[in-house]
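Below is one structure; the comments refer to it alone.
Only a single protein chain was left out; the remaining protein chains are all shown in position.
After this line comes subunit A, so read on.
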Amino acid sequence: MILTTLTTLPFLAALLLALCGRASRGVHIGIAGAASAVGLGLLLHAAPGVLAGTPLTLRIGWVPAIDLDFSLWLDPLGLLFAGLILGIGLLVVIYAQGYLAKDEPTGRFLSFLMLFQGAMVGIALSNNVLLMLVFWELTSLSSFLLIGFWRDRADARQGARMALAVTGGGGLALIGGLLLLGQAAGTYDLATILTRGDLVRASPLYPAILVLVLLGAFTKSAQFPFHFWLPHAMAAPTPVSAYLHSATMVKAGVFLLARLWPVLSGTDLWFDLVATTGLATMLFGAAVALFRNDLKAILAYSTISQLGLMVMLLGFGTAAAVTAALFHILNHAAFKAALFMNAGIVDHKTGTRDITRLGGLARLMPITATLGTLAVAAMAGLPPLGGFISKEMMLEESLHAGDGWLVPLLATLAALLSAAYSLRYATQYFGARRTGEIAAPHDPGLAMIGPSVGLVIIALVLGMLPMTIAGPLVRAATGAVIGGAPPGLDLALWHGINPALGMSIVAVAAGALLLWRRPPIARWVADQRRPDAKVLFDTAMAAVVGVTRRVSLAVHKPSLQRYLFMLFAVAVACGIDGALTTGGLPVGTRPTQAASPIAIVAWFALVIATGTVVIAQRRRFLALVFISVIGLVMALAFIRLSAPDLALTQIAVEVVTILLMLLALHLLPKIPPRLSDTPRRVRDAVLGIAAGIGTGWAAWAIMTRETRTSVSSWHWAHSYSGGGGKNVVNVTLVDFRAFDTLGEIIVLGIAGLAIYALLEPAARGAAGRRLREWRADMPHSPERHPMMFVMATRLLLPLALLVGIYIFLRGHNQPGGGFIAALVFAIAILLQYLASGFDWTDDRRKIGEHPLIAMGVLIAAATGLGSLAFGKPFLTSSFGHFTLPLVGEFELATATLFDTGVACVVVGAVMMALAQLSHVAQRAAKYREPDAEPPR
């Protein structure tokens, strides 16, 4: 229960915040703060039990086929991380209230922040590596959203994209690594994997697993050479920098290394890769931080350096080093989050983050400066702060790592550089007064200062009372990481005089010295040409995009003509191949029926009309006339060949199709020049004729064979007894195969909506300008609405509607039904549009096309669902027969209701297409282009 609440609460808060984006800032802060506080409370409630050695677990089956369970556990390591995430999260939410400007959308911001919080808690609590992957990717995505929160700023967008590319790319590697890990261990259950370390390390997959997992962890934790995204992520609002990019998300990589420590560590490869990368990152980050001027950039590189420190400690592979790493995670989270908040305050109040323009702030902003100085002292590793203890532990461990003097020397050098940049960071508070943009900056309100007060107190207490406040947690978490009994723990400021203390003193003293002699070095550094990670990254990305484009263009020419040709050619080839391999398409022995002279005449009409359409294709109105001839012959054929329903449908559809094409042709070029050259036309003709002979022969072969028993005899037999209708075609549509029909009307409705979406914006922009020009060029009839036409259509309307209703009602037993009736309705209404104009008709219409489509789908679906209430399967119908004067006997069946839905959708979709199309030019004429177009 606690686990479910812990993981779902942030997501619920995110959803709630997204939904009430318009509510006041207080409400937003309340929701986010309450979610974090409740989570933290639950965690504290569960803490004693977890620390005593009984982790909470929860397992819900999700996709058992791939061994993916929604499986959570709360062990000491998870407790440490989740506590960090929720605790800092709570403080950051409070800080954000003061930080964000009045007009900024706090709802969206906090919604993203809560999304991130949920994902992080998910990582910390996952007990299935696949589930952990899901949350891992979610942190990359939410980080992307948060870095790019100020979406109007180019650096924010670029920073967000870079972070996503790097961490997302690492995420891909991690997917591979964890899948292989699952294979090697034989399960994806994390707790089980952790007990199978020997099995995994002995597996031939081990090097691949290690490298892939490390890629995921190193990109996330900004390890050299993947560090470059982190400074660019500083384009995010400062609460995000404090939360994601110093205290929590970047530590996910460290967490992953700690989590998989029992499985992956303990080999030379682990030591070489992890400790070396960590050491290099620690040195590199500290060196760069010394020469940056932007407060947030200094902190970003410092974060990279400190993350390197933690990674290096985990790489050492000893229990004591793990303890140091975990303790440093706590320290770093406290002082770095405080420093970021501090940088945000300074930025807010002075208008600059350039350290060369700041100085002597202690006199103007005493509280801010005091807090900042204390946090800096922790970062520099000065007593009596927690940073001092963890730095000393690090130096102590470096003495035991490797064989030679190199590791301790480099570790001391890194500590020296850290001390130097930390002390330099503090120069903004002391010395000569320089205040950036604003003359008299002052301390901010409680919301901004409060959270850093809390953090600095924690940083202090971690130094003064480390065993009381952090001892049990760090000890238990160490035990969880190494997967055994936790070692003895003695966190204290004073361990007597030992080598580590000496190294620490040397580092601080030399660091101060280095800072004193910094200006000439800084000038020298500035003169050096050094690779700019962003330029390199952009070049690499551009190269990748270029290669991808070339490759895809080589195999994929964006041409409809080519696609269609390939499609038809492949179909013809498959047909020929199929016919040849099965011995041709033998003709059967079914007796054929003699054709009447009329049929032969109609056949000639069809063939000639088709030929004319093909030959006269560029004279478009003519082609359209002959298309309608073909449609007419089709309808006649359906009548003759015992398909009255089809004939009615065909003729009605023919009318609306021709109307539609006429309207479209109105706006398209009438007689365009020929485009294709002769060889291409010959090629297409050959393909067409081949396909024609093939399909014609197939039809002939089928029709000359005897029928076999099929499902349709069942339809015939049950039409009246089961469906209550004599028109088997209609009963099939609305009863036996009603589910198909439901799908079909949904497709039709979507087509209608798509047409609306295509035509609605056509009145604006380039399309609108073309429409207006076209309208101006067009000769108009002097009499826009001829009286005869108007009167005739108005008289026709009720008659047509009556006919439609008649066709609809008799449809179950006689040819007719919802489809045909709907087309009749649509044509009747269309005539009004044509005769009386769009505006006149639109004013008198009560229901628009959108509601009609929606209503139709709902009625049909509700009818289907109705049968569920009676315990019958979806779309089961029932019926009864009734008699009305004049109409005669007719039937009321639930199928009729279904048919009503069908009719509504068909009317809506047809009207949507035709009415919108007929009106688009008029709308364009009415549309006034905004005077000043927005800059592109």
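Here, a residue touches a chain if its C-beta (ideal position, glycine included) is under 8 Å from a C-beta of that chain, and two chains touch if they have at least 3 such contacts; residues count from 1.
The rule is short, and it goes like this: contacts and distances are computed from a predicted model.
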Among "Glutathione transport system permease protein GsiD", "Multicomponent K+:H+ antiporter subunit C", "ABC transporter ATP-binding protein" or "Ferredoxin", find the name that the UniProt record gives to the complex chain excluded from display. "Multicomponent K+:H+ antiporter subunit C"
Sole contact to the chain not displayed, among A:G404, A:G445, A:P558 or A:P679: A:P558
Filtering A:L446, A:L553, A:A664 or A:I847 for touch with the omitted chain leaves A:A664
Residue of A:A96, A:L273, A:A426 or A:V728 in touch with the missing chain, whole complex considered: A:V728
If the hidden chain were put back, which of A:D67, A:E104, A:D155 or A:D684 would touch it? A:D684
Can you list, in ascending order, the subunit A residues touching the missing chain? 558-561, 564-565, 568, 590, 592-595, 599-600, 603, 606-607, 610-611, 613-614, 617-618, 620, 623, 627, 630-631, 634, 637-638, 640-646, 649-650, 653, 656-657, 660-661, 664-665, 667-669, 672-673, 675-676, 684-685, 687-689, 691-693, 695-700, 702-704, 707, 710-712, 715-716, 719-720, 725-729, 732-733, 737, 740-741, 744, 747-748, 751-752, 754-755, 758-759, 762, 765-767, 770-771, 813-815, 819, 906, 909-910, 913, 917
